[in-house]
Each structure stands twice: as structure tokens, then as C-alpha cells.
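Here's the structure we're looking at; comments come further down.
Note that this complex is displayed minus one protein chain, with the remaining chains in position.
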Amino acid sequence: MNSLLVYLTISIVLFVLGLLAMMTRKNAVSVLMGIELILNSAGLNFVAFSRFSTGNLNGQTAAVFVIIVAAAEAAVALAIFLNLYRLKATAEVDQADELRG
Amino acid sequence: MELLRHIIFWLFAVLTVGSAVVVVFHPRVIYSAFALLFTFFGVAGLYVFLSADFLAAAQILIYVGGILTLIIFGVFLTAKITTLDIPHQTHQRYVALVPIVMIAAGLFTVVKNTVWPTAPLPHHPTTQVIGELLLTKYLVPFELASILLLAALIGAMRLARYYRKRED
Partner (left out) sequence: MTEPALYILLAPLAAFAVMIFFGKKLPRGGDWVSLFAIWSGLAVSLYLLAQVLFAYDPDFCETRSIEWLVWGDFRLAAGMLIDNMTVVMLVVVTLVSAVVHLYSVGYMRGDPRYTLFFAYLSFFSFSMLGLVLAENLILIYAFWELVGLSSYLLIGFWYEKDSAANAGKKAFITNRVGDAGMLIGILLVLSSLGTVSLHGIADGVAAGKLGGGLLTAVGICLFMGAVGKSAQFPLHVWLPDAMEGPTPVSALIHAATMVAAGVYLVARLFVILSFDASVVIAYVGGFTALFAATIAVAQNDIKRVLAYSTLSQLGYMVMALGAGAYTAGFFHLVTHAMFKACLFLGSGSVIHAMHHALQHTGSHADAQDLRNMGGLRRKMPLTFWTFLISTLALCGVPLMSGFLSKDSILAGTLAFASEHPAHWLLPVFGFAAAALTAFYMFRLVYLAFSGTFRMGADAERHLHESPSVMIVPLVILSTLCFFGFYTLPAFNPTTPEGGWFAHLLPTPARAYGVAHYAADLSHETVVPGEAFEQVAPHAEHSAHGSHAIHTIAMMISIFVAGLGILIASMGYYWNRISPALWQRRLGFVYRGMYRKWWIDEIYDVTVVWGTLGFTRVLTWFDLRVIDGLVDGSAWLTRQWSRLSGWFDLRGVDGFVNFTAWFVGIWGRFVRLFQGGQLQRYILYTLAGVGLVLILSVLQ
């Protein structure tokens, strides 16, 4: 509304919350939600800079691509979760630890 | 009028952040998913305040209509459904706070101390301009995005079908 700083702060909060979800949630779908939060924060950043800093619409166009990528990523991620669920009978990411050293 | 705008803006900001907090901390998956819905709405509202009308619409259409639906499907398909009380546990919650706090503090300091260039965008409808940009300057990324979506579509189908065939 009034300044870039406010939007950037909201975006940081979303980003950090998304990271937190990615790190702490055991359910794969919840991790995905965290990723969506991060993508939203990135989109918000793009749009905010487009509005206040660059004076053109390149940022908004980039945000369109962010949404596209998010859609593609969600579809593939859910397909992977389905496989994980069938393989392990659970969707908890900490069960998938075949690569333990 | 200005006051009203302020109030609405802050409502959207609080809605976004508040529901994001619910997404991350609520013990039931379904609640998280629905809180995510409100986060998306909040971000769409913020887009409106940033005079990004096209993006606000796209946000609601794609995120709420597409991605969120997918996520809820995902929740249902990857849990043995008896009630809607599907829990999702957390781990390493307190350790995770250390990098989170560091990153948040770092990012905030950077954002606050940097002098950003200012070149405000005039208010007028953006849809047409974005459309032109997508078909001129960003044509190649745009076409690549189509291919990406197609690949994701086919890939997701392939991934999801494989085990079903084996189970049958």
C-alpha cells in the first residue's frame, strides 16, 4: 500500500514460514504447502518490485511464470507422493531415508 | 477513504500472514489446507493493492481452483480416511528455529538497509500489456512453460499410473 518495505516484510514472513513448514512438517503434502508459501512470497516480491522499483511489467510477467511453475510442480509432486504412499504406506517424508549414510 | 484503504490493506496483510501461520502450525492437515486457501486469497488481495489486476485473478483461478484442489486431493489420497482429523506431525521444530531466525533477521536487515530504486508503475489495467509481453519479449519462456506444463502433465500421469497397474 504505502511502501515497498511493507510488502517485502510480508514476503519475508511468508518465505520464512514456508521454510519452516518444509523443515518441520512430516507429511509430504504439508511440505508441499510450505513450498507453495515460498512461491507465493517470491511472486509477491516480483510484483512489489514491479510496482515500486522498475516501473514496468516485467516483474508481473515473472510472477505469471512463478504460478505456472507452481502448478507443474504441484502436479508432479503429488504424483510422487502417491508413489511414496503406495511404496511405504505413508506420506511422511522422514520415512524415505534409503540414502542414509 | 484513505483510512478505509489502509484498514483493508492491513486486513489483507494480517489475513495472509495469519493464515500462513496456521498453515505451518496447525496440527490437522485439512485445517492447514484451508488456511492455505486464505493465504492465497490474502496474496491476491495484496496483488490488487499492487495494481496487478491480472495476477490477482490468475492467483485465485490457478492457486485456489487448481493447486489447492490438487493439494486436498493429495491429502485424501495419501491418508487412510476415517475422519477429517488427519494429523500431521512435526519434527526438529526447535532446531529449525535457529536457521529460520538467522535467515529472517538477515533478509530483513538487507531489505531494510538497501536503498531500492524507485520508479512507480502508473495505475492502469495490466492484462493487455502482460499479454503483449508474453507474446513478444517473453515468447520463448512462454512456449517453454507450455512444454513444461505438458511434460509435468504426462510425467504426473505416468508416475501415478505405474503402481496402480502393478497392484491390479
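By written order: A and B. Residues from 1 in each chain.
We adopt the following convention: a residue touches a chain if its C-beta (ideal position, glycine included) is under 8 Å from a C-beta of that chain, and two chains touch if they have at least 3 such contacts.
On a predicted model such as this, the values are computed, not experimentally measured, just so you know.
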Looking at A:Leu4, A:Leu19, A:Leu39 or A:Leu57, which residue reaches the missing chain? A:Leu19
Specify the residue from the set B:Val14, B:Leu61 or B:Ala105 that touches the hidden chain. B:Ala105
Which listed residue, A:Ala48, A:Ala77 or A:Val93, touches the chain dropped from view? A:Val93
Missing-chain contacts mapped onto chain A: 19, 22-24, 31, 93-94, 96-101
Listed in rising order, the chain B residues that touch the chain left out are 91-92, 95-96, 98-103, 105-107, 109-110
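Note that in this section only the chains that are shown with their structure count from here on.
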Just the number, please: Cα centre separation of chain A and chain B in whole Å. 6
Going by the contact rule at the top, pick out the chain A residues touching chain B in the complex. 1-2, 4-10, 12-21, 23-30, 32-34, 36-37, 40, 43-44, 47-58, 60-61, 63-65, 67-76, 78-87, 91-92, 94
Sort out for me which residues of chain B touch chain A in the complex. 5-6, 9, 13, 16-17, 20-21, 23-24, 29, 32-33, 36, 39-40, 43, 46-47, 49-52, 54-55, 58-59, 62-63, 66-67, 70-71, 73-75, 77-79, 88-93, 96-97, 99-100, 103-104, 107-108, 111-112, 116-121, 126, 129-130, 133-134, 137-138, 141, 145, 148-149, 151-153, 155-160, 162-163, 167
